[in-house]
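Note that this complex is displayed minus one protein chain, with the remaining chains in position.
So that you can tell them apart, the chains are marked A and B in the order they are listed, and the count of residues begins at 1 in each.
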Amino acid sequence: MRESLRMVLVLTVIAMVSAGVLSQVYQFTSPIIAENQAERMESGVFEVLENVDSVEFIDGPFVMFRAYDADGNPVGFAYAGEGSGYAGPVRVLVGVDHETKEVTGITVLEHTETPGLGTQIEEEDFRSQFVGKDTDDDIEIDTDIDNITGATQSARAVAQAVRENLSEAISIYEGENH
Amino acid sequence: MTRAKADFLRGLWNENPVFRLLIGLCPALGVTSTAINGIGMGLATSFVLLCSSTLISVIKNIIPAKVRIPSYIIIIATFVTIADLSMNAFAPELHRALGVFVPLIVVNCLVLGRSEAYASKMPVGLAAIDALGMGLGFTWALGALGGVRELLGTGELFHVQVMPAFFEPWGIMAAPPGAFLSLGFLVAIMNIISARMNKKTA
Partner (left out) sequence: MEFFLIFLGAVLVNNFVLVQFLGLCPLMGVSKQVETSVGMGMAVTFVMTVAAAVSWLIEHYILVPFEIEFLQTVAFILVIASMVQLVEMFLNKMSPSLYRSLGIFLPLITTNCAIMGMALLMVQEQYTFIQSVIFGIGAGVGFTIALVLLAGLREELDYADVPVPLKGAGIAFIIAGLLSVAFTGFGGLV
């Protein structure tokens, strides 16, 4: 009996100490992690839109930012989209022009695709194909976006990520503007 | 050779976890698409190994034998989570690249294996030295594997182009099959070198 009591006691103490230490570490690191992610997103906005001076977060079903130039005039918005790639989710940030509602640029935020093959989605040649697309376009691999040899799934994931949220993002942006 | 030195060197070559003991293989193959990822994973694993081995060796007399394994698992899982959170905060790029394999350090047979086989029986100093040797052995193995795959798969090393321009990267080396093939050949090369060394000393 005394032995089993000791077993329970030791395990409980270890588990309590573990939970205590981890919650301390978590409280210390979580603001840094959140800041990192926000920073990454925001710096992405400067990549996908031109003449951006300041960025404002929009609350919604997915991450969105409104962007202004140095004079405070709106230049457009950026939204995050997600597609399922070869080895996991592919997350992209898409910039859209304020006037024309055309895609101004995309950047890949996160992916776990195969180096050398799937990583080609990060290259300028591939990303630039999305520039000028709007809701009237298919935005689909092998129709208006060229495939990447050996990385069809990765390319499809990017197209999916851009396509799926585009019209909803536009209506959120316009709804917020009026 | 003193005991400590032998304990340290063992993990680096004769009992190298990846090439010799064939343990900790999942991260060894899963994250070694580049040299940097391999080394990062190796260092993260070394951190967990060193911390948990030392702690387990310190408290080995307090833990009743019957709940030994669950206790070790909790201790290891705690250090893994600390490594996971800290990497996410201070090395986000690397954390993203290693993905699910960071929390998976918890089931790396290397960590639990050393805790059970060595740290639970040895004094703290030796346990720490053993963990350090094994960790570094794991790190160089992952770095080497990552280096070979990065070099042949993309023509780069540490993200710097090193192969001449006419070199056509072997896409397969970067893809999953390349991991198995590279490891198979590296194990064979290790065997050849060891056989040579044994011949000389004999």
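Methods note: a residue touches a chain if its C-beta (ideal position, glycine included) is under 8 Å from a C-beta of that chain, and two chains touch if they have at least 3 such contacts.
The model shown is predicted, which means the values in this text are computed figures rather than measured ones.
> Looking at the full complex, which residue from B:Leu29, B:Ile56 or B:Leu151 touches the chain that isn't shown here?
Touches the omitted chain: B:Leu29.
> Among B:Thr34, B:Thr78 or B:Thr139, exactly one should touch the missing chain; which is it?
Touches the omitted chain: B:Thr78.
> Based on the whole complex, identify which of B:Asn14, B:Gln161 or B:Asn191 touches the chain you can't see.
Of the listed residues, the one touching the omitted chain is B:Asn191.
> Just the residue numbers, please: which parts of chain B touch the chain that's not shown?
Considering the whole complex, chain B reaches the absent chain at 22-30, 69-70, 73-74, 77-78, 80-81, 84-85, 100, 103-104, 106-109, 112, 172, 175-181, 183-185, 187-189, 191-192, 195.
> Mind listing the chain A residues that contact the chain we can't see here?
18-19, 22-23, 25-26, 30, 86-89, 152-153
Going forward, only the chains that are shown with their structure count from here on.
> Which integer distance in Å separates the CA centroid of chain A from that of chain B?
Here the centre of chain B sits 31 Å away from the centre of chain A.
> So in the complex, which bits of chain A are touching chain B?
For this pair, the touching residues of chain A are 3, 6-7, 10-11, 14-15, 18, 21-22, 25-26, 29-30, 32-33, 36-37, 40, 88, 110, 112, 114-117, 150.
> If we count contacts the way the header does, which residues on chain B are in touch with chain A in the complex?
Per the touch definition, chain B meets chain A at residues 33-34, 62-64, 66-67, 70-71, 74-75, 77-78, 81-82, 85-86, 88-90, 92, 96-97, 99, 150, 153-154, 169, 171, 173-176.
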